[in-house]
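Handing you a structure now.
Note that this complex is displayed minus one protein chain, with the remaining chains in position.
Read from first to last, the chains carry the letters A, B and C; within each, the first residue is number 1.
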Amino acid sequence: MAVAQQGDLILLISKDRKVFQVVLKTGTRVQTHQGTIMHDDLIGQPLGRMVQSHLGRDFLVLPPSTHDLIREAERTTQIMFPKDIGYLLLRLNVHPGVRVIEAGTGSGGLMIALAQAVQGHGEVYSYERRADIQQVARANLARLGLERFVTLKLKDIAEGFDEADVDALFIDVRDPWSYLPQCHAALTGGGFFGAILPTINQVAHLLDDLPRYGFAAMEVEELLLRPYKAVAARLRPMDRMVAHTGYLVFARKMVGQINEEWFVPVHGRDRAAARGDMDDYW
Amino acid sequence: MAVAQQGDLILLISKDRKVFQVVLKTGTRVQTHQGTIMHDDLIGQPLGRMVQSHLGRDFLVLPPSTHDLIREAERTTQIMFPKDIGYLLLRLNVHPGVRVIEAGTGSGGLMIALAQAVQGHGEVYSYERRADIQQVARANLARLGLERFVTLKLKDIAEGFDEADVDALFIDVRDPWSYLPQCHAALTGGGFFGAILPTINQVAHLLDDLPRYGFAAMEVEELLLRPYKAVAARLRPMDRMVAHTGYLVFARKMVGQINEEWFVPVHGRDRAAARGDMDDYW
Amino acid sequence: MAVAQQGDLILLISKDRKVFQVVLKTGTRVQTHQGTIMHDDLIGQPLGRMVQSHLGRDFLVLPPSTHDLIREAERTTQIMFPKDIGYLLLRLNVHPGVRVIEAGTGSGGLMIALAQAVQGHGEVYSYERRADIQQVARANLARLGLERFVTLKLKDIAEGFDEADVDALFIDVRDPWSYLPQCHAALTGGGFFGAILPTINQVAHLLDDLPRYGFAAMEVEELLLRPYKAVAARLRPMDRMVAHTGYLVFARKMVGQINEEWFVPVHGRDRAAARGDMDDYW
Partner (left out) sequence: MAVAQQGDLILLISKDRKVFQVVLKTGTRVQTHQGTIMHDDLIGQPLGRMVQSHLGRDFLVLPPSTHDLIREAERTTQIMFPKDIGYLLLRLNVHPGVRVIEAGTGSGGLMIALAQAVQGHGEVYSYERRADIQQVARANLARLGLERFVTLKLKDIAEGFDEADVDALFIDVRDPWSYLPQCHAALTGGGFFGAILPTINQVAHLLDDLPRYGFAAMEVEELLLRPYKAVAARLRPMDRMVAHTGYLVFARKMVGQINEEWFVPVHGRDRAAARGDMDDYW
């Protein structure tokens, strides 16, 4: 049985679902709204158990997932949601061995996931032009022990990226179309381009410009996460849900001459909504 | 500029969107419905370009993403969808350094993603009781050069898993409730449990049993992927979409005594659909 | 140009989107959080204009739609949503000339829509066993001038409905399966049965019982309404939405012997999620 160690990052969760991220350190304590817990009562003990504060209130002791880390990161800007991040990692082929650029750093939700996914077996570059935002992101990384897995860059991406031949590039700025030459220059041939945009007007603008700057195989998708009340006898979707985070736009860097046909999506061709075909689904 | 190398896995995509996975090997050729392409015309050349078959038909040459690999895997059973897989990896905290069990192997879509995510910096165990299914999965892995990253096990999980203290376990069988003692035994304290189930009756059954076998913090979610026609001037969702792949169920392994309160979801609490709150959204 | 008349029901909407329902009456005034408006300033004037309160604050003067009336009805219980009500009316074939039963009355959202749809050219019976709830519904009807279009019944439906050969029956109670003989007795042959249920467990229970009591052609559907920010230059879905109101269950009353095959859905057959078919939609 693995036990909690000095230096481990763990979660303490109260019955009213408040979450406390704690880096374990002998001799210290965590203050909660429901009393104090000594780190020494956690170190050397198994995870997945219930502990009590000095007020006798119960807390669950759990290791965090990447999902938890993203949720609990300190925020300066709108954070990306795990549903989008998990899909992006597959789409942009992020895993050990790849080199990937993120522009901009923002609150660092995606950066945390990139750092976790690559873990130093590859390279993660995160560009941000505002020092204050970068500072919060750096602190988030440090707290999670992930700072050695990301190279933080304080730079306006209008000046271009310092890297070349990167495998994937994700851009999360208001006007990604303004930086397509820089993105194209940084990516390797066939490299993965991704963007997230809140409005459909932005999506139209980006789609219009991508082919002009040497990208093809564009796709647009969105993900909806529907949470359920996890009660066996009264199973039902939650009353409310997050209805929109952003549209995901994907494309591939092309080199040389490309026929216009390639500018349409590679996957996701649609079919005519012919009557016979639609009929069963009314 | 990175160039295609002998032994690389690449995609050739025709204008009618047929996808050919090719492992490059000097002196060989790939046969398509639109003519033949010599591997020697690809080796040493950049990716992200257009090539022509001997019939003069255009093909796009691209490196595959994990997303592409899952899509193109040979199938014996229903395959998991990338939208679900990407989210699972974050939820179950799969990344370099972890040990994870998958039961069963099936067509191997998730297995490919697990292998890519861990890449030997950790351990992936995939259990399957049918030799024929395992054989196809093994061939898929081998073709992708990922076989060294996964330990394939031919075993009925009713007999238990061979590992202990694994960080995460994902089960994709018809009756996961039948194997909860085995799952609990294999996981480390606080470890991540995940399942995917097509019917809501199965979800209710599993939710009912999880607390009896030492699991808590259950959550149920589903993901909907909505693809769009990626045409700037006529942006719209596709006419049709995959409406259901499966419900995702998550829980954590507990050790020791746990109060009943923890059996309800940690996240995702719902609010009363009070009038004032709902009003704006009609 | 139609003008507002004494006795008309109109809406006054403030800039901060508070909605005031007003029945126009000479010599009276409406008090709002932004000042007073004299009915005499509205009577004889066109609708669709802007008026000012005595404090100089702007209000929009609009006639209400059925949609508005449902939204603004006083509530004793959870109200049905317009998205579900509109669909139900088509599904249950409610229009002038039909006789329809509603059980129970509840807050009266559906009842208002039934009254509007039939307008006395047909019959609407609304059953409720709690007098206090019926009283609020009655007041809602009276305020809207719709009371003559609905027969309110104060009765436990376990005792049966007073009508026979009705064209459609909608039941909105916690346990509709408990009243299927009564529903069957009230409906005409081939008549339309509908129910709304919040949990999937209830849906399973109802589906299980419907064929035992002489119903067939069952269908289950749900409707999701996604609102958008209606701003031309920044079009996007709202951040949040109502994720669940209820599952809609439909069936038809059968008479005589029916083969078991008819108990499965008439419409909405599903197809095998065959690979070739699903591929485009990942």
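Note that a residue touches a chain if its C-beta (ideal position, glycine included) is under 8 Å from a C-beta of that chain, and two chains touch if they have at least 3 such contacts.
Just so you know, these numbers come straight off a predicted model, no measurement behind them.
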Next item on the list: Based on the whole complex, identify which of C:43, C:85 or C:103 touches the chain you can't see.
Entry: C:85
Next item on the list: Would you indicate which residue among C:43, C:103, C:124 or C:254 is in contact with the undisplayed chain?
Entry: C:254
Margin query: For a quick check of understanding: of C:116, C:134, C:182 or C:245, which residue touches the chain that isn't displayed?
Written below: C:116
Check: In the full complex, which residues of subunit A touch the absent chain?
Finding: 67, 71, 75, 78, 81-83, 200-201, 204, 225, 227, 238, 240-242, 273, 275, 278-279, 281-282
Item checked: Contacts of subunit B with the absent chain, listed as residue ranges -> 198-201, 226-227, 233-244, 267-271, 279-282
Check: Can you list where subunit C touches the absent chain?
Finding: 1-2, 13, 15, 17, 19, 46-50, 58, 60-67, 70-71, 82-83, 85-93, 95-97, 113, 116-119, 121, 165, 167, 188-192, 200, 203-205, 207-208, 216-233, 235, 238-240, 247, 249, 252-259, 261-262, 264-273, 278, 281
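Just so we're on the same page, only the chains that are shown with their structure count from here on.
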Notebook entry, point to check: Among line, ring, star, complete and other, which best matches the way these chains touch?
Noted result: complete
Next item on the list: Please compute the C-alpha centroid of subunit B, do the same for subunit C, then give the distance between them in whole Å.
Entry: 42
Next item on the list: Identify all positions of subunit A at which a residue touches two or more other chains, and write them in rising order.
Entry: 200, 226-227, 233, 235, 238-240, 267-271, 281
